[in-house]
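Taken from a larger complex, these chains appear in their original positions, while the remainder are omitted.
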Amino acid sequence: HLDKHVQDKHFVLQLAMWSLRGVSSVILANSPLSGALIMAAVCWESPWQGLLGSLGVLASTLTAVITGQDSAEVSGGHHGFNGMLVSLLMGVFSSAGDWYWWLLLPACFGSATCVFLYSGLSSLLDRWDLPVSVFPFNTVIILYLLCTGSDHPYFPHHPAKPPRALEPGDTKLIAVEVIRGIPLGVGQIFACGALGPSLLILGAVLLYSPLLAIHALLGSAVGTLAGLSMAVNHGYLYSGLSGFNGALGCMTVGGLCFTFNWKIHLFAIVTAFISAYADIALGNLLGTVGLPASSWAATLTTTLMLLLTGSLAEYRIPTVQVMAP
Amino acid sequence: HLDKHVQDKHFVLQLAMWSLRGVSSVILANSPLSGALIMAAVCWESPWQGLLGSLGVLASTLTAVITGQDSAEVSGGHHGFNGMLVSLLMGVFSSAGDWYWWLLLPACFGSATCVFLYSGLSSLLDRWDLPVSVFPFNTVIILYLLCTGSDHPYFPHHPAKPPRALEPGDTKLIAVEVIRGIPLGVGQIFACGALGPSLLILGAVLLYSPLLAIHALLGSAVGTLAGLSMAVNHGYLYSGLSGFNGALGCMTVGGLCFTFNWKIHLFAIVTAFISAYADIALGNLLGTVGLPASSWAATLTTTLMLLLTGSLAEYRIPTVQVMAP
């Protein structure tokens, strides 16, 4: 399969387009321009993260080409985004510092594994017309962190801290920091913890669809509210970690998989709340063994919401149409 | 949807009927009279628990009406029982004492979430003609307990103790206490730990179907036997916690989902044993992070038994017919 593609003289250009589409798929968009903006934001925060992300998206897209996955899926970027997220998170959790070149090895291998998971899970979930979404990323990153551990001789990493854990000096909440956490929640989708790049990512969402951008901010705010009501530690609120699952849940329901109307808008807010609470619960559970909850909560909640029967199901857009640009 | 129902002048009366049906669904019955008896038993043990239970069943039934769930399901009470169990268990695990009014908030939200889980899971499980049963309750209560934790500032709760953990002074087993645990096992289905209310609940089962009542007691006895063989701590036996998963497993197979004959009777006993042992195993696993196994064991075991092929499967009654009153 690779041969056939390589003969095409524009292969490298095509690969870049597929990859950028893959990058934009993380925020449920499907536009190379949004993808380029996001890559710029990631590189802005840290060039090393930019390298890891590019490597991840390339490794997984190439693996998809080599293993002969459906070419419409490959060119739509569906095989790139899981690999990119795996590589980015490996970089974020690594405690060996930036430019630790050995990390490229697990990043490549982990990204390639995502393709197998994506392909296998799509056979499984097709029966219910469900998208695979970021299940492969969540699975691979958990397995990688379990394989290594915080004091690993080759690939050490920071243990994840459960949202429950109180930090010393967590006495008074600073309101402006909490509000700052809301746009950061959108940036945390790409493991990005600085305000500038987060706003650029939000801009990339806005460019693709203003409806998505509104729901992203709304979901992040809902997630922060849920975090406040459960008295999570302050760092969790300030960094935007409490918001990004809510944002993902809210975007998927409100801006992508359902025809928009006011009922669906309310439904998206409910989804954001359930995602955010589920994220705190899973974060506390996985935190007991030093693992992060990444986006398990949003992925599971939106999968559940897509399965819903009743009058809300009438507005659901079939997966095939959602996937189309 | 709510509008249409509210126009009906008997809406409140109807809602009460649906809710009582929902209450009786927990013990696999479908009769408002049994439901009323059970509510009486719960209120007898603790009026606060009665309030929580009523709130839970109302919140989830109303959510089902608002989100436009199938009206036959709503009027059959299928959307009430998970909400009720969630609220009851929140009350039992809460360490803030009775009449802690803030608890009504998570009780309402948790009960409403059950409707989404019920609806989503029913799409998933329909493919195998499996009932959703209490999967939503088990999921929501685990997520709630994970969200809060034992030393939570707003919603503190008692950590669950694994059945393995020995208590100081666990030297000699008192036979009469163990036998008393058997009817308590039936009461524990509604988180009820006193003998009188437990017997009243057993009476509610007997009223609906003597066959169910016999299997409930038999299953609870089998569970106690399993607990003895695994040397669980004495409190687990005395409180009936060791019996209620066995009771639920035995009732589902022996009195509900299969046409009764002596083969099915033996099969129900086997199911009770497997449920009880699985409950001890899951209790030990979840107990390491302070979580209860609630009725995961019985739910998973009966789901497995309903999937069984071979000559026993011939006696299975299709789910649609089981659900009908």
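We just call them A and B in the order they show up, numbering each chain from 1.
FYI, a contact is a pair of C-beta atoms (placed from the backbone, for glycine too) under 8 Å apart; a residue touches a chain by one contact, two chains touch by 3 or more.
Remember, it's a predicted structure, so these values are computed and weren't measured experimentally.
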{"item": "Homomeric complex, total chain copies (2 given)", "value": "3"}
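Please note the rule applied: only the chains that are shown with their structure count from here on.
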{"item": "Contacting residues of chain B [partner chain A, same complex]", "value": "1, 64, 67-70, 109, 113, 116-117, 119-124, 127, 142-144, 146-149, 152-154, 289"}
{"item": "Complex contacts: residues of chain A adjacent to chain B", "value": "127-128, 164, 229-231, 270, 273-274, 277-278, 280-282, 284-285, 288, 303-312"}
